[in-house]
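The complex appears here without one of its protein chains, the remainder shown in place.
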Amino acid sequence: MTTTEADAEALSAPDPHTPTAPEHPEHPAGAVHGYHEQKAEHLKRLRRIEGQIRGLQRMVDEDTYCIDILTQVSASTKALQSFALQLLEEHLRHCVADAAVRGGDEIDAKVDEATKAIARLLRT
Amino acid sequence: MTTTEADAEALSAPDPHTPTAPEHPEHPAGAVHGYHEQKAEHLKRLRRIEGQIRGLQRMVDEDTYCIDILTQVSASTKALQSFALQLLEEHLRHCVADAAVRGGDEIDAKVDEATKAIARLLRT
Amino acid sequence: MTTTEADAEALSAPDPHTPTAPEHPEHPAGAVHGYHEQKAEHLKRLRRIEGQIRGLQRMVDEDTYCIDILTQVSASTKALQSFALQLLEEHLRHCVADAAVRGGDEIDAKVDEATKAIARLLRT
Partner (left out) sequence: MTTTEADAEALSAPDPHTPTAPEHPEHPAGAVHGYHEQKAEHLKRLRRIEGQIRGLQRMVDEDTYCIDILTQVSASTKALQSFALQLLEEHLRHCVADAAVRGGDEIDAKVDEATKAIARLLRT
């Protein structure tokens, strides 16, 4: 029932932008979000999705057959959902789990917030 | 159209809370799942969805216009997703949060499992 | 560019309920919807889905593990989507295609209606 590992991880994670002035005052000083470690991977994924969207523009511009464009839209949507799922997993593993460990009402708010985010993903 | 079969089925279901014979030995004795308190509400929701599905059968049987059937399918799917979201919320609030509090590796397995369940919901 | 086959099919299809009084006055007399021929198959599918929903009730009643219930919800949602897709395919093949053949403004209304139905399926 110890939180030492999580704490150590959170504390040792450097703030990449403003070491003296945390950007998210609502979060404990020095805390970074769950996805921090996968940042490079996330950016790579998003750049690939950006490339897919540019590919869609090219397809429209070149009068590609509608169905082929739709196939590419499905691939881009899938890639976005996949990115969202990874982000969500890290959020649950870090932010939500940390709130549970800290105790109090915070976990309720965090779970409520995460569920609403999942609902938004499902409804799109 | 009678509901006798469904009623009979519901009535014949044994009480799962016999204190002497736990059904889920993999869970701590006495532990019930997160959705336990909302059980009556869940069953009510599911019976309503069952009614919608029977309504769909009636529509097909009566040669209802395709688009009207599709509208009812969307409503049923939405109701199922809504049920899933509530179950998921309770799961996060109880099972996942409890695993976080207990510490150790369990939280990783729980988050992994929950994320896979969310992925399955998204992909349907 | 002949519509003979489609017409013959529509005309020969018996109205299973009220041979003298068409139920859908907005549709040509004697016309049945695209899914008519697959009616038995559709009813079988829907009964299977109804069974899945009853299975969900049993799972909740027996305190089945949340994640296992979510897996079953995903399966039911998938089955409903699959039913919707088949219905939609038949609708496009018959109702929408027939409107195109008949000419005039009807095709616009039919396509608009079908697109809205697809949007509702996507948003659930």
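To keep things simple, chains are lettered A, B and C as they appear, and every chain counts its residues starting from 1.
Note that in this section contacts are C-beta pairs under 8 Å (C-beta built on N, C-alpha and C of every residue); 3 or more make two chains touch, one makes a residue touch a chain.
Being a predicted model, the structure only gives us computed values, none of them experimental.
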Contacts of chain A with the missing chain: which residues?
15-17, 23-24, 27, 32-36, 39, 42-43, 46-47, 49-50, 53-54, 56-58, 60-67, 69-71, 73-74, 76-78, 80-81, 83-84, 87-88, 90-91, 95, 113-114, 117, 120-121, 123-124
Taking the full complex into account, what residues of chain C touch the chain not shown?
1-3, 81, 85, 88-89, 92-93, 96-101, 103, 107-108, 111-112, 114-115, 118-119, 121-123
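Keep in mind that, in the parts below, only the chains that are shown with their structure count from here on.
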How far is the middle of chain A from the middle of chain C, if each middle is the mean of its Cα atoms, in Å?
37
Cα centre of chain A to Cα centre of chain B, whole Å, reads 27
Could you list the positions in chain C whose residues touch two or more of the other chains?
123-124
